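Some notes on the structure that comes next.
With one protein chain removed, the remaining protein chains of the complex are shown where they sit.
What follows is subunit A.
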Amino acid sequence: MKRSLFGRLWPNVTAVVLFIGFVFPVYWMFSTAFKPTGDIISENPVWFPTDVTFEHFERAIGVDHFWTYVTNSLIVTLCAVGLALVVALAGSFALARMRFKGRRGFVIGFMVAQMAPWEVMIIAMYMIVRDASMLNSLVPLTVFYMMMILPFTILTLRGFVAAVPRELEEAAMVDGCSRAQAFRKVILPLLAPGLMSTSLFGFITAWNEFPLVLVLNKEAEAQTLPLWLSSFQTAFGNDWGATMAASSLFAVPILILFVFLQRKAVSGLTAGAVKG
């Protein structure tokens, strides 16, 4: 079963080539962000910058309203995730632990809701929000983002709740806990990792959302970071240094979260709706 030298070599060579292909755009974003402008606008690309500068970051952060965008993004995302968790926890407990008529229907319903074509519904959402005189407000964004991540949160949490052994809960109830107490004292602590990873995925989705905020909030006071980032092109012309610095700032929290979550990404998605 000995493979030839070529047979052993080509997978590794392909892997290296692919690695470079996948990493290069990310690398180029960071390296451009730290390069002096002279190295960015040069006839021959500077592959490995030797001079490091922070001026692009200063320009990116120095944009009017930058901190408003950051605060808005954080408020909207965190509230959406928090709301979704509370609502989903109750629902997923019912779906995972109780037998009742129509349970299957509910699960399928949430699976359909997870595939909702939000990108296509923005006209209707715009009209609803406008008729309620809520344009340029963070409230509609928060509740709609909550809804965007709710089905995924329910379906994933359902998997995590189902994974907690029923015996633990029963033991607590034998010891005199009510069902609610058993839930609070036994299941909830065991669910912590599940809650953590589920909410981080929700966080990523809400943090990245772009079409809805583009349509609903035209005033800078109510905009979020994705809009700040996409407006860089027009506002800064071809200032690629500042644009890449902005992209880096926007992407870093997500990259860190995601790398941290990578293992859970696979198992979480398979446990949730995307059953592989």
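Definition applied: a residue touches a chain if its C-beta (ideal position, glycine included) is under 8 Å from a C-beta of that chain, and two chains touch if they have at least 3 such contacts; residues count from 1.
Keep in mind that, in the parts below, contacts and distances are computed from a predicted model.
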Seminar exercise, completed: Taking the list "Cytochrome bo(3) ubiquinol oxidase subunit 3", "NADH-quinone oxidoreductase subunit B", "Multisubunit sodium/proton antiporter, MrpC subunit" or "Sugar ABC transporter permease", the UniProt entry for the undisplayed chain gives the protein name "Sugar ABC transporter permease"
Exercise. Which listed residue, A:Ile61, A:Ala94, A:Leu135 or A:Met173, touches the chain dropped from view?
Worked result: A:Ala94
Exercise. Among A:Ser42, A:Thr71 or A:Gln181, which one is in touch with the chain left out?
Worked result: A:Ser42
Exercise. So which of A:Ala116, A:Val139 or A:Ala163 would be touching the chain we can't see?
Worked result: A:Ala116
Problem set entry | subunit A residues that touch the omitted chain in the full complex | 11-12, 14-16, 18-23, 25-26, 28-29, 32, 40-42, 44-45, 86-88, 90-91, 93-95, 98, 100, 103-104, 106-113, 115-117, 119-128, 143-144, 146-147, 150-151, 154, 204, 207-208, 210-211, 215, 226, 229-230, 232-233, 238, 240, 243-244, 246-248, 250-251, 254-255, 257-259, 262, 265-267, 269-270, 273-276
